[in-house]
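Omission of a single protein chain aside, the complex is shown with its protein chains in their original locations.
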Amino acid sequence: MKLRLKFFLISFSIIIYAYGQDTDRKIQFPDLPEYLTLKADLHIHTVFSDGSVWPNIRVEEAVMDGLDAISLTEHLEYQPHKDDIPHPDRNRSFIIASEIAKPHDLLIIHGAEITRSMPPGHANALFIQDANQLIIEDPIQAYEEANRQGAFVFWNHPDWIRQREDGVAKMTDMHQILIDRKLLHGIEVVNDMTYSEEALKISIDEQIVPLGTSDIHGLVDYQYRIAQGGHRPITLIFAKERTVEGIKEALFDGRCIAWFDNLLVGREEWLKKLINSSLTFEFDDYIGPTSVLKVKVTNSSDAAYLLKNNSVFSFQMNSDVIEVQPHSTKTLHVRVLEQKREIELDFEILNAIISRNVHPNMKFKVSQN
Amino acid sequence: MKLRLKFFLISFSIIIYAYGQDTDRKIQFPDLPEYLTLKADLHIHTVFSDGSVWPNIRVEEAVMDGLDAISLTEHLEYQPHKDDIPHPDRNRSFIIASEIAKPHDLLIIHGAEITRSMPPGHANALFIQDANQLIIEDPIQAYEEANRQGAFVFWNHPDWIRQREDGVAKMTDMHQILIDRKLLHGIEVVNDMTYSEEALKISIDEQIVPLGTSDIHGLVDYQYRIAQGGHRPITLIFAKERTVEGIKEALFDGRCIAWFDNLLVGREEWLKKLINSSLTFEFDDYIGPTSVLKVKVTNSSDAAYLLKNNSVFSFQMNSDVIEVQPHSTKTLHVRVLEQKREIELDFEILNAIISRNVHPNMKFKVSQN
Amino acid sequence: MKLRLKFFLISFSIIIYAYGQDTDRKIQFPDLPEYLTLKADLHIHTVFSDGSVWPNIRVEEAVMDGLDAISLTEHLEYQPHKDDIPHPDRNRSFIIASEIAKPHDLLIIHGAEITRSMPPGHANALFIQDANQLIIEDPIQAYEEANRQGAFVFWNHPDWIRQREDGVAKMTDMHQILIDRKLLHGIEVVNDMTYSEEALKISIDEQIVPLGTSDIHGLVDYQYRIAQGGHRPITLIFAKERTVEGIKEALFDGRCIAWFDNLLVGREEWLKKLINSSLTFEFDDYIGPTSVLKVKVTNSSDAAYLLKNNSVFSFQMNSDVIEVQPHSTKTLHVRVLEQKREIELDFEILNAIISRNVHPNMKFKVSQN
Partner (left out) sequence: MKLRLKFFLISFSIIIYAYGQDTDRKIQFPDLPEYLTLKADLHIHTVFSDGSVWPNIRVEEAVMDGLDAISLTEHLEYQPHKDDIPHPDRNRSFIIASEIAKPHDLLIIHGAEITRSMPPGHANALFIQDANQLIIEDPIQAYEEANRQGAFVFWNHPDWIRQREDGVAKMTDMHQILIDRKLLHGIEVVNDMTYSEEALKISIDEQIVPLGTSDIHGLVDYQYRIAQGGHRPITLIFAKERTVEGIKEALFDGRCIAWFDNLLVGREEWLKKLINSSLTFEFDDYIGPTSVLKVKVTNSSDAAYLLKNNSVFSFQMNSDVIEVQPHSTKTLHVRVLEQKREIELDFEILNAIISRNVHPNMKFKVSQN
């Protein structure tokens, strides 16, 4: 039977909720002097693989989180909804999201997840041209095809307990081949709720790029308890321009770090640059005739900085472990012993990590201007 | 090409978030002495019509909201995702949700939305056997088929500005026929963000059942600002048992009211019963030798009760408009003039409504026990 | 024995807490077109009568509350701390507070409490020259002396259950004499935790000025649960200038109202002027081609306005009782029936009161500009 539906008017009565207006949840990190700091979630699922939402929700969540870019990386080989969604084109979620994102200031990166048992496990290919071409039985051929399309390819959740029973990321011969042949360019040191220090070690030893992603299947708000102040794990990317090309260039150059819980993970160079942009130390004044100096520390980032004092000085209002809350200014009262016009403070940054149990050490000059 | 995927292990690494644990957002109203108070959202969409989520998210949201029952009422005629989801069985979202809901204490009511231009506009049919059988061109025949299946049928958003440019619900000849023939049993007085006092008048004049629903297409958390303390609109149903049959019997008997924003809307009889179960007044004590009586008012519901005093007495700590916060106890200091063992308080309940601008008036006896 | 204390340095090491910086608790009401809206607490105690704090704390609390003026109205006759604080000068707390208030933008009004059994009960005399001169056995002579000093005198807590066992404010012959002789100019309709509609009636019948005060003895933060969002009761005074003289002129002219809990109490003229300054209604736009008009209501005050609709129109997103939160904008969707360039809304203001159970009715024109 055929339905004639004349004058059919469907659209939501009144859209009340203007999404993107809740500024509290927007993730905020400062730019570097020479690069923009872009916030990206590069591992996401929708109903077009095993996720639970239509692509528009991924756009909506990303706008609310203040992200610059997302990639909907549907499993190529794992399609549990295929009875209901048999569409043969594996670019569908990218196409739909791109259309929906148009009125928003959000970049959609074309991606897909090459989904195999271990080795090589799962990997994401970003900046691809056509996901359908990646459906190749031989895994190495799939990586080759991704690279032919110009993709940045990274190893997903190498610590995943369904593929690694001890939760420990380990290299295999196949990974060595992929890396040596420059077919694999990055590795997740953070995936969803997990952080892998062994993956971080692999990224250092093999000189591949460390990344953090959500791998979200359900709702970001539920999984990361946004209402309680949580945030999804993302990759902070230091780009020359706010475009898909800019992100691609930055990733291939390794200019990024992972942001997870209250942890910043990655290469020392980029962590220190971000910390230098996030924290500013200002010489305020000595308290009256004393030699106790007020130093104002301003944190312009979402990270709660946890500083361990390695300076020669002690502080009058703090022990050697100091927390500087996100987007706040804290005044340190430094016992300088005698009034000077410049001092140097020396901290270990406990909420940043560059390798197993190793945190960056940073010196900050504080001068009277 | 055929893919052989041996040892393919897919499932989420670790499911961290145990949904349903956030008790703050669970909607809570007390039972009546003779009936259970069930919370139901009877108008919901998923990707199987024009919604944005897979059915599992609707289950998850409902469990978090503490609902007893939901119905996924997909449009029969409006299928904007049909290119991607061409499944011919219009019962799919019911089947999927029923499977997912099994481990949860959530009832899934089989329903569908008969989606027409005005008249008769949109209507939901609940407690159906087979949605596919409802796809009939003639609207009255569609209602007839729904009734053949034993459905409870209600008129959706009669105030919808896409079908009523002035936002005013109005009867038509076709509605009169449907009601007279007992093919249409209820009407939404609340839909999503709207409350229609004209719909309430129709429900009274035509003796059909007033209901409140969310008609959610996106995410409940965003649309109703759950993190800011909002809730979705629902129908409170006074049932003999917590089963689909119990709900059906209650709806046909008209034992329900709508809960919207801070408003309770419906028939005076059921509003008063619910208010009587929600508010208890307790004779506490006179203050010392005075004739000022302390009366404790306890509110065991989610509604912030707004009481306008029509008693002969005045209060020492309040004007004539008194708010009793949800799940709290407030002490009134009543100027009784001379000590008595029983007084009667008389209030207009401003956050409940029985017809245009009319609120229930209720007397509460407060006696020394 | 005599102590020689050389080099004695006492002052607090570092004063960390800069009081007055917590903007959330500052009481805020807009000015009127022709007058400043000043916030004053005109009934306060310190250790110099039966209060529990030194005058500096009263200054500190007032600055934090954003008040413009306070009066420390110590009991003249009731001096429970007199064994410890036998100072014969009853102006001490005024003198101390005036000195402490100098660096702050806070006016200190010289006052005292004439403290008698009923009749006439307690009364505050403000704008006095010398509290010591008011210590006169005959109460009427005390009022005469206060008036000789130019005082504004008001009747304190006429509903006080220690002097009125039924909590009901009642005139006496002595009060009639005091009022007739123009020795008594005002009456507390609000004192601490109490509101007296009978006092409000007296203020109307006798044409004396209605006031609201805290009568604080302990800490404002504890008594009024500031951390939970409470505020102390105060008098809002509509003055030509922000000076003690300006306040005096306004009080004698009756230009003030009481602010208590969420209630505004006083004379209709001044309530309506304040409400007109607090609420602005803006014609926004019709929704698409419909006749549903968006009207933005902006509340620039601390009061949560509770509006009961008496207009011919109904609202699409609200019942007839509408709450407009403090310092917020709410959009009403008005069913205008056909598009017009100007409509009139008509509300009863439930959180304002002009006499027993009577709230002001106000019309608001909303025009396309």
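Each chain gets a letter, A, B and C, in the order it is written, and its residues are counted from 1.
By definition in this document, contacts are C-beta pairs under 8 Å (C-beta built on N, C-alpha and C of every residue); 3 or more make two chains touch, one makes a residue touch a chain.
Everything quoted here is computed from the prediction, not taken from an experiment.
Touching the missing chain, out of C:Arg148, C:Lys182, C:Arg225 or C:Lys365, is residue C:Arg225. Only one of the listed residues, C:His43, C:Arg90 or C:Arg116, touches the absent chain: C:Arg116.
Contact between chain C and the absent chain runs through residues 1-14, 16-17, 19, 47-48, 50-54, 56-57, 60, 64, 75, 77-78, 80-81, 83-87, 92, 115-117, 135-137, 157, 160-163, 191-194, 215, 217-219, 221-223, 225-227. Against the chain not displayed here, chain A makes contact via residues 159, 161, 165-168, 193-198, 261-263, 265, 287-292, 306, 308-309, 314-321, 323, 333, 335-338, 350-351, 353, 356-357.
Convention: only the chains that are shown with their structure count from here on.
Rounded to whole angstrom, the centroid-to-centroid distance between chain B and chain C, based on C-alpha atoms, equals 42 Å. Counting partners per residue, chain A has 14 as the residues that reach two or more other chains.
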